[in-house]
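Notes follow the structure.
Left out: one protein chain. Kept in place: all the others.
Naming follows writing order (A and B), and every chain is counted from residue 1.
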Amino acid sequence: MTAAVTTKPTAPAARRSERARLLVQPILVLFLVVGVLGWAFSRDLTATQKGSLNAANIATLTWQHVLITVVVVVIVVIVAVPLGILLTRPGFTKLAPVFIGIANIGQAAPAIGLLVLLFLATGTTGFWIGVLPIAFYSLLPVLRNTILGLQEVNPAVIDAGRGQGMTAGLVLRKVEFPLAVPYILAGLRTSLVLAVGTATLSFLVSAGGLGILIDTGYKLRDNVTLVVGAVLAVALALLVDWCGALAEEFLGPKGLR
Amino acid sequence: MNLLRKAIAATAVTFCGVLAVSCGLESGGALPLSVEPGSIQPVPELEGVPITVGSKDFTEQVTLGYIIEFALSAAGADVRDLTNIQGSNSTRDAQLDGQIDVTYEYTGTGWINYLGNEIPIPDPTAQFEAVRDEDLERNGMVWVDPAPMNNTYALAMSRQTAEETGITTLSEYADLVNRDPAAATTCVETEFNVRQDGFPGMAAKYGFDPARANRQILQTGIIYQATADGTQCKFGEVFTTDGRIIALDLVLLEDDRQFFPKYNPAITMRKDFAEEHPQVAEVMAPISAALTNEEITELNRRVDVEGEEPADVARDWLVQKGFVTLP
C-alpha cells in the first residue's frame, strides 16, 4: 500500500490542538498500559498464560520492541535523510523517482514477506534479520518528506544565500536543511508509528517483541494474552507518536512556528 | 454523476462479494476432481446424500479432507468441499453448527483444546477412547476410525547435528541442556513456547529448567529450514508428519518418556448425522487404517516441498491403495 505518506507539517491553527494533544496523549498511554495490565493480572491466569503474562516476560518483550523501533528509526534517518538530500542536488534529481520507487516497493511489499526473504537470503535469524526489513518498510515517508521539504524551500531564499557568497554546502547546511526539518520530522513521525506496528512481526525471525504475545494469544485462543500484547503495542505506538509530536514541536526552527 | 455511479458499483461488488463468501461458507464448493469406485463400491444408502466435508487450513488437514471427499464420492454421496477453513477452532465450530458434517480431527486436540483437559493420555488407544466417550457425552460428537498416524510435537535436528552429538532421545537432549545450554539452542514458535503440552511441560517431564535452555522464537515454517541449517538452531520444534522432515533430512528425537500428547486423526461427526448414515464410518474404516506416519509424511512432502495440489496427491494415494480408480 502506498498510503499518502507525504505528511505536511502542521499548520499554525492546528498547532493549538496539537499542543492540547501533547498533554493528553501520554496520559492516555499510561491509562492504557495500567488498565490492560491491571485487568490481566487481576484474573486467574492458567499456567500457560502465566508463561506469557509475567512481569519479566512482558518487560523483556517490551524492551525488545522498543529496541527494534529505535534501531529502525536510526537506520531510516541515516539512510533516508542523506539520500533525500542527495536526490535534490543538481545532477541527481533524475534519480529521485528510482529511489522513491524502491522505497515504494519496500512499503508496498508485505512486511512478513520481506522478513522471510531476508532469512532465506542470509540463512540466519536474529535481531538484524528482524530489523532491516522493517527499516526498509518504513523508509518511504522519511525519504519522500526529505525530498519534499528541500523542494519546498523558496528558491529566492537559496538565491539570496548564494548571492551573498554562501557556498552551496553552507546554503544546504544553514538554510535548506533547517527549513526542511519540519517536513522531515513529520515524515519521521509517520515512520516511527509504521515501525512500531510492523515490529510486531519481527518475532517471526527471532527478533522478539510484543508480537510474541499477540501470536501466542491468537494461536491458543487466549484472549487475555492477545489483548495484552495488542494493547501494549498500541500504547507503544501512541507513545512513539507522542515523541514524534514533541520533536515536531520543539526541534523545528523557531522562525517557522 | 460519476461519483454516484462509482458508489453504486462499489455497493454492488461488495454485496456480491458478501453473497459469494457467505454462500461459500454455507454450502461448500464442488469437488475439484472426480473418481470412480475401486475397492470402495457404491453404497446404496449413501446414494446422492449431501455430505459436506471440512478441514483445517494446514496441508495435512486439507489432504485428509480430500481423502474423505473422494472416498465418499466413490461411494456415491453428493459431496461438498469445505476444506481449508481458516482459524484453529473454526472447523470445530463449523461442525457443531452443522455447516460441515465430516472431518478428520485429532484425538489430542479434542482432549485438550475442546474438552479442556490438561493432562493427555499416553496410550493412543486409551486416549482415543477417552475422547470418544467424553465428547459424545458432553457435546454429542461421535469419534470413529482412528488412524495409526500421530501428528504430534517433536524436537528435530539436522543429520549433521545428529552425527555430531550422537543424541537420539529427548532424555539425552535434556542432559545436554543441563550440561551445556549454549550447545543446545532450540527454536520454537510462540504457541509451543508456552503451552503446558509444549516446551514448559516437556522441560518439567524431562527434568531441565526451561529458562536455561537457549530458546529462540521463530515463525513455524522458518524453523524447519533454520534447524536444517544448524547454525542458529541446533534443535527445532517440528510436527512429526511434516513433509519437510524428509525433504531437509531432519532427524526426530524419540519421546522416550512419552510426554507429548497423541494426535491421531479420527473421523468425527455429529451424533444425529452418524446415526443417520452409519455407512460413512464403514467406508472410512480401511482408509484410516492405511494412514501411517510414513504414508502421510510422504503425502505432505509432495504438497509442501514438490508443490503438488493436495487434491491430486489425495486422489493419487487412494488410487495407489486401490480404494478408488480414475475416471
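As a working rule, contacts are C-beta pairs under 8 Å (C-beta built on N, C-alpha and C of every residue); 3 or more make two chains touch, one makes a residue touch a chain.
The criterion applied here is as follows: contacts and distances are computed from a predicted model.
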So which of "Cytochrome c oxidase accessory protein CcoG", "ABC-type quaternary amine transporter", "tRNA uridine-5-carboxymethylaminomethyl(34) synthesis enzyme MnmG" or "Nitrogenase molybdenum-iron protein, alpha and beta chains" is the UniProt name of the chain that got left out?
"ABC-type quaternary amine transporter"
Omitted chain - touching chains that are shown
A
In the whole complex, not just what's shown, which of A:80, A:103, A:175 or A:231 touches the removed chain?
A:175
Looking beyond the chains shown, say which of A:77, A:109 or A:166 touches the absent one.
A:166
Spell out the interface residues on subunit A facing the chain that's missing from view.
154, 156-157, 159-167, 170, 174-175, 178-179, 253-256
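Note that only the chains that are shown with their structure count from here on.
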Provide the residue numbers of subunit A that touch subunit B in the complex, in ascending order.
46-49, 51-52, 116, 119-120, 123-126, 203-206, 208, 212, 215-216, 219-221
Residue numbers on subunit B that touch subunit A, as the complex places them
88-89, 187, 189-191, 193-196, 200, 216-219, 221-222, 225-226, 229, 231-233
